[in-house]
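This report refers to the structure that appears directly beneath it.
Excluded from the complex is one protein chain; the other protein chains are retained at their positions.
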Amino acid sequence: MTSHTEYLWFETAKQEEFVRITDEVEAIVARSGVTDGMVLVSAMHITAAVYVNDWESGLIADIKDWLNHLAPKANYRHHQTGEDNGEAHLKNLIMHHQVILPITEGQLDLGPWQQVFYAEFDGQRRKRVVVKVMGISELG
Amino acid sequence: MTSHTEYLWFETAKQEEFVRITDEVEAIVARSGVTDGMVLVSAMHITAAVYVNDWESGLIADIKDWLNHLAPKANYRHHQTGEDNGEAHLKNLIMHHQVILPITEGQLDLGPWQQVFYAEFDGQRRKRVVVKVMGISELG
Partner (left out) sequence: MTSHTEYLWFETAKQEEFVRITDEVEAIVARSGVTDGMVLVSAMHITAAVYVNDWESGLIADIKDWLNHLAPKANYRHHQTGEDNGEAHLKNLIMHHQVILPITEGQLDLGPWQQVFYAEFDGQRRKRVVVKVMGISELG
């Protein structure tokens, strides 16, 4: 079994920003040499998410509006610590912070419309995603 | 390490339909020969989910009502592309599109009430779930 780990770094210009990372994850899978297995793509922060859905700007705007509705800015207890990002924590929980992508014949085994996104809810600072590939490599 | 991949196909009669797939996943695990490991069960579409919960028709109806409340039909920006399924994308995001089930002694290592479901939010067409088993097999 082979295991291969890399990290993706982000520093978004806006506080909230969704970044497509399918190609970056595919490149890491290629470098791993794994031809059959799984890759974990997991935000290392608690105010960001990793999700799979459509690469369509209208839908991405819809998702942002919908999250603002389900997890609005408010006077959260968490803000008594000096933080002001309570809603970003709740958005992380709705969207989940990680996905596992199957790898088959050396490729991400995704459906035709599936794209991987990093969803930043409290950006403008350096944040990280861990990408860990595990599986069978050609070299055994 | 052994890896084994199969696909489940669905074409639901209704636009929204939840299908229990525990037995199908168990049969794939049995065919894989894996006695200890994990199985990824992941929708390959962005308007469907895979989840684990109760096999009880009242609760399943409750979940559908609740999702309609949290992600209602509406005039989403996404519909400007000609689509009309914005709410199905949002339901996919709430419910998550995948689960990983542990395999212990050759069986799905689930609690007494845990059943695996495919939740279709935009059906009446052929859609797919990837099932990938990874782990230790008796044959090494």
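Note that the chains are named A and B in the order they appear, and that numbering of residues resets to 1 at the start of each chain.
By definition in this document, a contact is a pair of C-beta atoms (placed from the backbone, for glycine too) under 8 Å apart; a residue touches a chain by one contact, two chains touch by 3 or more.
Note that the coordinates shown come from a computational prediction; the quantities given were computed from them, not determined experimentally.
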- Item | Touching residue (missing chain; options A:G86, A:P102 or A:G123) | A:G86
- Task: Touching the absent chain in the whole complex: find that residue among B:D84, B:D109 or B:E138.
- Result: B:D109
- Among the options B:H4, B:H45, B:H78 or B:H96, the absent chain makes contact with B:H96
- Note on the structure: Residue list for chain A contacting the dropped chain reads 1, 3, 5, 40, 42-46, 70-71, 76-81, 86, 89-90, 92-94, 96-98, 100, 128, 130, 132, 134
- Positions on chain B contacted by the hidden chain, ascending: 1, 36-38, 51-54, 56, 58-59, 61-63, 66, 70, 94-96, 99-102, 104, 109-111, 113-114, 134-136
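Note that only the chains that are shown with their structure count from here on.
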- Item | Whole-Å separation of chain centres (CA-atom averages), chain A against chain B | 20
